[in-house]
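Take this structure, written in structure tokens, and hold onto it; I'll ask about it next.
Apart from one protein chain that is not included, each protein chain of the complex appears where it belongs.
And now, subunit A:
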Amino acid sequence: MKTTTNCHHCNGRDFLGVECAWPAPDCLGDTRRRDAARRRTQLLRAALVLALAAALWQFGQAGYIHAKAWLAQHLIAQAWAQTRAGGAPARPWPWADTWPVARLSAPAQGVEVYVLAGADGATLAFGPGHMYGTAEPGDFGNSVLGAHRDTHFAFLQWLEDGSELELETAHGEVLRYFVTHREVLDHRDTRPLAQPDSGRQLTLVTCWPFDAVRAGGPLRYVVTAQARI
């Protein structure tokens, strides 16, 4: 059987043209079937190229998001060093509409991130954002920080009650906070934004659940930490 198929396979690489006792009809005059076959092959090839390009684009996007998040933090680190040295807030790149306002670290998780001013989508791509309208990080009152659960705030899922957080302010003050409360809330619930009457509080907000594939769900994971000096 094998020889029969092979000797009639005139498009194959091993076909010499005369292997069979009779020529295959495909290899003689009936070009209609051959052209159709070729067209199908070409179509498949085009679809393959398209699929690969789409895959490339998708992976590129994902890579871009992560690369941006990672790289921006390095630039912000430089801006932070300048801010700390010069006093005036430095922008990490000239056209940035944000600047670092604090450095947040979780020693047990080995995480160090620079917090930016403003918690809108454009800012959160580069780092955790401090929500306008809440107390300045390190100040008395409640400072609310938001970041993405799959980049800068992925470590929130490992925090437990009593976990330590360290915050360095632009004045060089280093404050130690301890997690007191964790909860899951709807994004419209503004209770985590309320200002306490006394004390320094840090509220870290990210999306929940952590392992969801889709972004933009309605739930938020809220970690509250109190300063202890």
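Some notes on this structure:
Heads up, the rule we're going with is that contacts are C-beta pairs under 8 Å (C-beta built on N, C-alpha and C of every residue); 3 or more make two chains touch, one makes a residue touch a chain; residues count from 1.
Note that in this section contacts and distances are computed from a predicted model.
Hidden chain, UniProt protein name from the list "Marine proteobacterial sortase target protein", "TldD protein", "Sugar ABC transporter permease" or "Isoquinoline 1-oxidoreductase, beta subunit": "Marine proteobacterial sortase target protein". Subunit A meets the missing chain through residues 5, 9, 11-14, 37, 40-41, 44-45, 47-48, 51-52, 54-69, 71-72, 75, 78-79, 82, 86, 88-94, 97, 99, 117-121, 124-125, 129-136, 139, 141, 144, 146-151, 153, 185, 187-195, 205-208, 212-217, 220-222.
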